[in-house]
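With one protein chain held back, the other chains of the complex are shown just where they sit.
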Amino acid sequence: MSNVTLPIGPSLVLGGARSGKSLFAENLILNSGLKPVYIATGRAFDEEMSERISIHKDRRGKNWETVEEPLALGDALLQAAHPGRAILVDCLTLWVTNLMMAGANIDTECDGLIAALNDLHVPIVLVSNEVGLGIVPESKMGREFRDYAGAVNQRVAKASKNAWFVVAGLPMVLKSRI
Amino acid sequence: MSNVTLPIGPSLVLGGARSGKSLFAENLILNSGLKPVYIATGRAFDEEMSERISIHKDRRGKNWETVEEPLALGDALLQAAHPGRAILVDCLTLWVTNLMMAGANIDTECDGLIAALNDLHVPIVLVSNEVGLGIVPESKMGREFRDYAGAVNQRVAKASKNAWFVVAGLPMVLKSRI
Partner (left out) sequence: MSNVTLPIGPSLVLGGARSGKSLFAENLILNSGLKPVYIATGRAFDEEMSERISIHKDRRGKNWETVEEPLALGDALLQAAHPGRAILVDCLTLWVTNLMMAGANIDTECDGLIAALNDLHVPIVLVSNEVGLGIVPESKMGREFRDYAGAVNQRVAKASKNAWFVVAGLPMVLKSRI
């Protein structure tokens, strides 16, 4: 991984649950040598989730500045993007979940995110789950979530300079800046 | 994508739900410069499905000739395959669903599809879902569907000259004709 130079602007790290995508993304940020900033979209609404957040937090250690923002992700990015920093967003699928639970218009919110990404002049790594590779979910909400998550992933992938698909901790290149 | 020349015979585009696989496949067909023909296997058996079909149809526009064939896919291909045309089949997983609901023998039907694919002298792009990358489905029908879909994907992949796996709109090459 030492040969990946993180460009200014957005890069996307996709993968499944427990695919090692967050660790891969953290290392991309750390290898940049810039001040690492972590924007957490996850909210600890139950014990299981608290534990996951705590495991990630312990792993990152104290060098990271952490911002918690479940909804206004574009704004959080614009505020955090000072020169000399590299920003990790973990993760877009929790952001989509939060927006759905808040009854937000996800297309509009995604417009705002893309506009922010296009405006920023620091490296940003966005982590997201690929969730569409199982059988059709039984619940309508599950199907809607899958549609929104897939649409957001496509739009962020299009706006990104690099994209990877991580399986068992090992990245495959989806897109590489020229 | 401008550097992909679509060969005579079958090519396969695999991906998850909302992975951008259909749009990628449509562009492969359009970039061929041939008359585009769309074979739709989906049936609008509920409102949700109607809406999805209508979104795809609007996106394709009026240049496309559309054939709806939920079951006799091999026959539909043989009838549509006139010189000067390029054919898109969207998608194999809905075809498998339709065959299961009709109580058909899927192995036999797949024999017929493969025979047709081997017989045709126009470019054909077949779109299919990869559905086996979640946990084991709870229902027996879900597991059977996953088995049939996977088996059909493997057989069509073997018969194809090109195959791609699309994630977030970005294709990875699975197979490339020599």
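Labels A and B are assigned to the chains in the order they are written; within every chain, residues are numbered from 1.
What we mean here is this: a residue touches a chain if its C-beta (ideal position, glycine included) is under 8 Å from a C-beta of that chain, and two chains touch if they have at least 3 such contacts.
Treat the numbers as computed from the prediction; the structure is a model and nothing was measured.
Trainee: If you put the missing chain back, which residues of subunit A would it touch?
Mentor: 15-20, 48, 130-135, 137, 142, 145-146, 167-170, 172
Trainee: For subunit B, which residues touch the unseen chain?
Mentor: 12, 14, 16, 130-136, 140, 143, 146-147, 149-151, 153-154, 156-158, 163, 165, 172, 174-175
Simple rule for what comes next: only the chains that are shown with their structure count from here on.
Trainee: Indicate the whole-number Å distance between the mean C-alpha point of subunit A and the mean C-alpha point of subunit B.
Mentor: Roughly 31 Å, centre to centre.
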